[in-house]
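Every protein chain except one is present and positioned as in the full complex.
Chain IDs A and B follow the sequence of writing; residue 1 opens each chain.
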Amino acid sequence: MSFGSGRHLLYIGFMEFKGTDILSAKQFNRGDIEFVLKTAQKFEKFALKEKRSDILAGKVLGSLFYEPSTRTRFSFETAMKRLGGDVVTAVGAEFSSISKGETLEDTGRVISSYADVIVMRHPHVGSTAQLADGATVPVLNAGDGTGEHPTQGFLDLFTIQKECGKIDGLTVAFVGDLKRYRAVHSLAEMLTHFNVSFVFVSPPEMKMDSAFIFKLKEKGIAFRETTRMEDALAVADVVYMTRIPKEYFSDPAEYEKFKGVYVLQRSMIENNKPNAVIMHPLPRIDEITRDVDTLPGAAYFRQTQNGVTVRMTLLSLVLGARI
Amino acid sequence: MSFGSGRHLLYIGFMEFKGTDILSAKQFNRGDIEFVLKTAQKFEKFALKEKRSDILAGKVLGSLFYEPSTRTRFSFETAMKRLGGDVVTAVGAEFSSISKGETLEDTGRVISSYADVIVMRHPHVGSTAQLADGATVPVLNAGDGTGEHPTQGFLDLFTIQKECGKIDGLTVAFVGDLKRYRAVHSLAEMLTHFNVSFVFVSPPEMKMDSAFIFKLKEKGIAFRETTRMEDALAVADVVYMTRIPKEYFSDPAEYEKFKGVYVLQRSMIENNKPNAVIMHPLPRIDEITRDVDTLPGAAYFRQTQNGVTVRMTLLSLVLGARI
Partner (left out) sequence: MSFGSGRHLLYIGFMEFKGTDILSAKQFNRGDIEFVLKTAQKFEKFALKEKRSDILAGKVLGSLFYEPSTRTRFSFETAMKRLGGDVVTAVGAEFSSISKGETLEDTGRVISSYADVIVMRHPHVGSTAQLADGATVPVLNAGDGTGEHPTQGFLDLFTIQKECGKIDGLTVAFVGDLKRYRAVHSLAEMLTHFNVSFVFVSPPEMKMDSAFIFKLKEKGIAFRETTRMEDALAVADVVYMTRIPKEYFSDPAEYEKFKGVYVLQRSMIENNKPNAVIMHPLPRIDEITRDVDTLPGAAYFRQTQNGVTVRMTLLSLVLGARI
């Protein structure tokens, strides 16, 4: 499927999502996002294993994880299967020996012969859009290098809305490697359509992209950049922690320098805003200590569960299936 | 799910199995084992492809094989699918790049968001119990290093009962690396609840665990330890052969020394007890010569088939599904 970058899709109902690629958070305006979040509520009981559905029976998802990711892959595949659909999967090292130099456009076209919809994780920015250029079925970006992870953006927003009861009016803090963490990019982008304030906490080397900061200024959105997590905890309704992603460091010494910089402990929340919602795309290593897990605001495992709900929603929307 | 080690579960019916982890042969007493074996008989026709069932429709198995094992994995996944269930799978090398330092408890909790039941193979003793600590769905141990392999124990017992018509009164010989072979550990443990005699045949370096031998003495169970296979063949109703597991030797020369020590040939059976039941968890390399395959007592391929039957049974029991 083709995709005009920056295009805004004003959805009235589900028909307009049918056949659409989901490649970037930039595709969607507030109306689109609210439509997805509202639709997702209808899918929650299926993700929570409370009800069964067969609305995707006869549909096949092509699950292409050039870079392995059990979490995201299981989330998509479970979403497909719990709605009666099926999946063909290829993971990791398998590709290096297979692609044999084929272009991603050709791969997209070939996989479209087999699948009704494709989800793809790939180490290179823009790879998903390239595959989508050749594909004749909808393509969902499940992370393209340090680029985007739009379905994670949707599930994070869904989590914020569920945990806080609203999105407008919130102060949202992001903590960690904001330069390379694609989940942060997609969520922050989507949040610009809402009335929120940002706090960005990172080492100077890992700041949010300057183009995004410029956009916030241009749109008059309140934000603060800091290296101190304390500044965020004092004000944030939502604290979005991230892992310092070891796989992006070529120098292990460099990684060691950063990995313990931001560690969220129970007392930090209790001494600031005890009801703050704490999120994390997982896996966590030691950015959040275990004693935080039992706080009422510790939402990261519920966030994972919401991933199934939101991916059910997006798969159904692009396939034109209505619950 | 949590699991109290050594706990005995006295099952009256299927409800008590629902939600239970299956981590160790030590969990089960004679009543439990007999209940599983009796229930398994009802599942046999489905495993033998004679009948179809959908009792697990809508259920998803999370199949986590940190250490690859096509046999055991296919056995579980086939069991799930032939009862109408579905599977999400992750295998081997995929994990090293994925786990990124996450604890097994976190992994268990996350996978519980996707799956209704988890089966796990892992190279470390105790790993499955760790995953189960975080999981909120039942976890089945499909082999944790040199630890246990309880579902193999059940299928081996089921095979003995089917082949011999009984378990009580039998002499069961184990041959090979008894120190590190987890299938042996789980089956031998379960057999202590029956009126059997043991013969343990191994090199001195690969003897049964001394704690288990102590337990046999304490319970007054007859056994003999020997290095000569001949001693076993003269008396055993069941001969359980094992592979000398190459993967557990760091020194290849050490492996070469042991690998040809015990080789079962057709004449050895014919000259001793011609109706002896011969078992092997497979794969066999050269511990059993091909001419043995056509003996009536050569049960190892039927044993594999019984694996599907018994895993159908256990998956259904922990999921609370009744045939």
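Note that in this section a residue touches a chain if its C-beta (ideal position, glycine included) is under 8 Å from a C-beta of that chain, and two chains touch if they have at least 3 such contacts.
Owing to the predicted nature of the structure, the values given are computational and were not obtained by experimental measurement.
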{"item": "Options B:55, B:263, B:282 or B:323, residue touching the unrepresented chain", "value": "B:282"}
{"item": "Touch criterion as defined above, residue of B:59, B:82 or B:180 at the omitted chain", "value": "B:82"}
{"item": "Given A:111, A:187 or A:208, the one touching the chain that is not displayed", "value": "A:111"}
{"item": "Residue touching the undisplayed chain, where the options are B:49, B:166, B:228 or B:322", "value": "B:49"}
{"item": "Hidden partner chain, touching residue among B:122, B:185 or B:243", "value": "B:243"}
{"item": "Hidden partner interface residues of subunit B, rising order", "value": "49, 52, 67-71, 73-75, 77-78, 81-82, 89, 91-93, 243, 246-247, 282-285, 301, 304-305, 307-308"}
{"item": "Residues in subunit A touching the chain absent from view", "value": "57-58, 60, 62, 86, 88-90, 93-95, 97-102, 106-107, 109-111, 113-116"}
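We take it that only the chains that are shown with their structure count from here on.
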{"item": "Intercentroid distance (Cα basis), subunit B paired with subunit A, Å", "value": "40"}
